[in-house]
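Moving on, here comes subunit A:
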Amino acid sequence: MIGWTGWRLAFSFLVFPGFLFSAAIGLVLTWVDRFVSARVQYRKGPPLFQPLADLFKLLLKQTAVPRGASRTLFMLAPMLGLVAMCLTSVILFFANIYPEGSFVGDLIVLVYLFALPPLAIILGASASRNPLSAVGASREMTLYIGYELPFLLALLVPIIRSGGSIRLGELVAAQQAGGPFLYSFSGVIAAVIILLTIQAKLGYVPFDMAEAEQEIMSGVFIEYSGAMLAVYRLTRAMMMLLLPLFLITVLWGGFADWWAVLKFLLIVVLVVLIKNTNPRCRIDHALRFFWFGLGALGIVAVALAFVKL
Partner candidate 1 sequence: MRQSEEKLKALIPEAEVYEHNPRRLYIRIPREKLTQAAKFLHRERGMRLSICTGLDTREGYEVLYHFSEDATGTMYTLKVLAPKDDPRIDSLAGWFPATGWIERELTELLGVEFPGNPDMRPFLTSDTDWEADRRPLRRDYERRGEKHER
Partner candidate 2 sequence: MSKLGLWGLKKSPWVYHVAAASCNNCDIEILELLTPRYDVERFGVVLVGSPRHADALLVTGVINRKSLPRVLEVYEQTAKPCLVIGIGTCTCNKHIFRNSYNAVGPYDKHLPVHAYIPGCPPKPEAMILGVVKALAKL
């Protein structure tokens, strides 16, 4: 029988802070993205209900599976990313609301969970039986290998600064006691690295070469339509909520007070502004940038963190 704990878990996973809550706020954030992009381009932009209209429209469209494509993988791959993001939202929100409840190693778990949406994209694209989606999948794989290195190096900074702890609760507590890790040289560098990694994880310009619309006809998503495409977009919307929240939790003091909402919006607006002011990179440029540019910066940040700067 499902006991009280079971119902509480199901509620956390599905309603708050799980699927419904994160999806709703994520959809609002996609509207914020389109709104800021529109204003930067001197135009009005879509109305507030636009993400909802996109969602409902996608749910009514036909889902077509290409002949010869791997049917099961094609349909299941999008769900992988969605489930991972629901789980991430539970862990991340509870780490902020109830820091004593976090477990040792949940930072590592989050790194793995954030790796699942790109994996879902790669699996779905590989199952599509389309040469353009194969190109997109290989680009996404290369991009992932590229940005994961500086991402991990940047994550070493809060770990070192908090005295070697890999529990999110302890990171938040250490920041509430001694000030956010961002207010230091190593923190700033780590924040910049994680910000650019967020750009790549979300698949935003300048790192949207996996889904290049004009070049490879929406590469990874080329064969997806209808409800499955809605799941991918919803996953991206949830990532737009959870990735900046993750940055705030590990580097900027967590959701300690209501100023955190402004910090959060600042990060989202920065991501959108970077998206609007840059052209798309080539995949080898991106790889070199992440490994040798941001990777070197990451090593500098770790060194500075060791000497308590």
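Here is the rule we use: a residue touches a chain if its C-beta (ideal position, glycine included) is under 8 Å from a C-beta of that chain, and two chains touch if they have at least 3 such contacts; residues count from 1.
Keep in mind how these were chosen: all candidates are chains of the complex that A comes from, given by their letters.
Given the structure is predicted, the values throughout are model-derived calculations rather than measurements.
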Counting any copy, say which of 1 or 2 touches subunit A in this complex. 2
Subunit A - residues contacting candidate 2, complex: 34, 38, 41-47, 49-50, 52-64, 212-214, 216-218, 221-226, 229
